[in-house]
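Missing here is one protein chain; the remaining ones are kept as they sit in the complex.
Naming follows writing order (A and B), and every chain is counted from residue 1.
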Amino acid sequence: MPIIQKEIHIEPKKRGFNLITGEVLSQIPEIKDITTGLLNIFIKHTSASLTINENADPDVRKDLETHFNITVSENASFYKHRDEGPDDMPAHIKASVLGSSLTIPITNGKLNMGIWQGIYLCEHRNYGGSRSLVITIFN
Amino acid sequence: MPIIQKEIHIEPKKRGFNLITGEVLSQIPEIKDITTGLLNIFIKHTSASLTINENADPDVRKDLETHFNITVSENASFYKHRDEGPDDMPAHIKASVLGSSLTIPITNGKLNMGIWQGIYLCEHRNYGGSRSLVITIFN
Partner (left out) sequence: MPIIQKEIHIEPKKRGFNLITGEVLSQIPEIKDITTGLLNIFIKHTSASLTINENADPDVRKDLETHFNITVSENASFYKHRDEGPDDMPAHIKASVLGSSLTIPITNGKLNMGIWQGIYLCEHRNYGGSRSLVITIFN
């Protein structure tokens, strides 16, 4: 079967950078049977995003959140789009800077990432709720 | 036919963040016949980029342009690459921050994006002209 595709849901996360490698992998056991392939993860939202970064020290995730809060201000006077509160437009900006999809190689039944790499759900809203991801696997 | 690939052209756009979902889809009617697949869109330029963001309120696109104009200054005194004018080097920086390709799942004949998501052509030059995209579809 060359293509596997399904939608999965990620439990609501706190605002910030959240490590979700385990939560994603537990929902795609099909990877274990794939010798060579590619995983695409696509987030169906414009105020949350996906990135890959260090899976060890949680301070990396805290520092990323602080950096983005400083460089994408909630109080910029120029925002026209602010109906949903001060975290609304900054969330859209962060989502475009970080990106809406990841593509990761699969080798011998596992994601072929570096040993320090993990998948992050970047939740840019104060109360973002559950997030939907479309998983597509080619092999 | 597992791979469809073609080059399409986007009409010249104003500098800023432009919603092009319809203009792209009208040039790839093949999607309607695909049950499960993946669309890759690659932009063949270094001073324009692609991103996914909100397809509803146009103020999101205006605020993104303002944010990037503030955070990637046209008047930074350190720029060495400035032969083509003050919008040249900032365009290259924005292109790398936002990225040169998008990968989007296809499900049941449609792009499987969230209901608020659209495809943006981010035109970073004052007069960028027509932009070329390579479309590759796997199914």
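In this section, a contact is a pair of C-beta atoms (placed from the backbone, for glycine too) under 8 Å apart; a residue touches a chain by one contact, two chains touch by 3 or more.
Predicted, not measured: the structure shown is a model, and the values here were computed from it.
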Q: Specify the residue from the set A:22, A:105 or A:129 that touches the hidden chain.
A: A:105
**Q.** Interface with the undisplayed chain - residues on subunit A
**A.** 2, 36-38, 51-54, 57, 59-60, 62-64, 66-67, 70-71, 97-99, 102-105, 107, 112-114, 116-117, 120, 138-139
Q. Hey, which subunit B residues sit against the chain that's not shown?
A. 2-3, 5, 7, 40, 42-46, 71-72, 76, 78-81, 83, 89, 92-93, 95-97, 99-101, 103, 132, 134, 136, 138
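Rule of thumb we're sticking to: only the chains that are shown with their structure count from here on.
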Q. How many angstrom lie between the CA centroids of subunit A and subunit B, rounded to a whole number?
A. 20
